[in-house]
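Pasting a structure here, questions to come.
Here the complex is missing a single protein chain, while all its other protein chains stay put.
After this line comes chain A, so read on.
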Amino acid sequence: MSLDRSVTNSMPANRKKLMNRSKRRTGRRHPLATVALLALGLVFTGGAYAALSSGSVAQAEAEPTSQETIEEGKKLFQANCATCHGLDAQGNNGPSLIGVGAASVDFQVGTGRMPMQMQGPQAQVKPPQFTDEQVKQLAYYVASLGPGPDIPADHLVNGGGDAANGAELFRINCAMCHNVAGAGGALTEGKFAPALTGVSGVHIYEAMVTGPQNMPVFNDLNISPEDKRDIITYLKYVQDNRSPGGFELGSLGPVAEGLLIWIFGLGSIVAITVWITAKSN
């Protein structure tokens, strides 16, 4: 649905803009023509893919989840994770991982949150301890223990969706913790919603389907895979397009603006007043 809307909406806008611009650069020579073509291509391929792949379930890429991978994952798991999660991932000090799915492991381990550095209000991001291959091995081992959300397919996380729809969904569902520009925010008792800048599309998607730390789960009935893709598209847009107004001041809103005007604005002006009224020696 959202695909059709985005296509129909973008068409007249593009055409209008092409006509409004100066005559020197119109049609396919227009600077935005490449972007428009690319966007259209992505929308159509994405749409076709979505239509063909029978909708809601996020399919894993055709990666061979061989027994060997799972065995490797099991070894890694028992060496690195079993202390808390139990030898068979049944849970010990930490929660049981049976049925959490590959997406959960890929998120937690892939962002460095697991293995956890220390007990605290929530697991902190740190440089990942495992290679991508090892993360996948762990993920498929855990996935083999019980059905759960899988690592999302590439077309859902590459930012090829409708940014406007994503922005609206983000404001309604995510901004109260993560801030409208994804700058992060505070939760209770030392917990926090992290900033989303620099987080890969795969990890954002996985976070939405698995609800890590204090985050709620946004399942496919709540926010459809296409809508999740749109949200990722919006976040990528915000990240790739710097603010047209200059430095963003961390996108933190009026507090950062107030600090700037008091410290640098009024600070520099007071320095100037001192200079103006200084007596020559």
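Some notes on this structure:
Here is the rule we use: a residue touches a chain if its C-beta (ideal position, glycine included) is under 8 Å from a C-beta of that chain, and two chains touch if they have at least 3 such contacts; residues count from 1.
By our rule, contacts and distances are computed from a predicted model.
A single chain of the complex does not appear, and UniProt lists its protein name as "Cytochrome bc1 complex cytochrome b subunit", one of "Cytochrome bc1 complex cytochrome b subunit", "Biotin carboxylase", "Chitobiase/beta-hexosaminidase C-terminal domain-containing protein" or "Thioester reductase (TE) domain-containing protein". Residue A:A163 is the one among A:I70, A:M114, A:A139 or A:A163 that touches the chain not shown. Note that of A:L37, A:V125 or A:I261, the residue touching the chain absent from this view is A:I261.
The chain not shown here is touched by just one of A:H178, A:H203 or A:K228, and that residue is A:H178. Against the chain not shown here, chain A presents residues 5-6, 9-10, 13, 121, 163-164, 166-168, 171-172, 175-181, 183-190, 192-193, 234, 237-238, 243-249, 251-255, 257-258, 260-262, 264-266, 268-270, 272-274, 276-277, 279.
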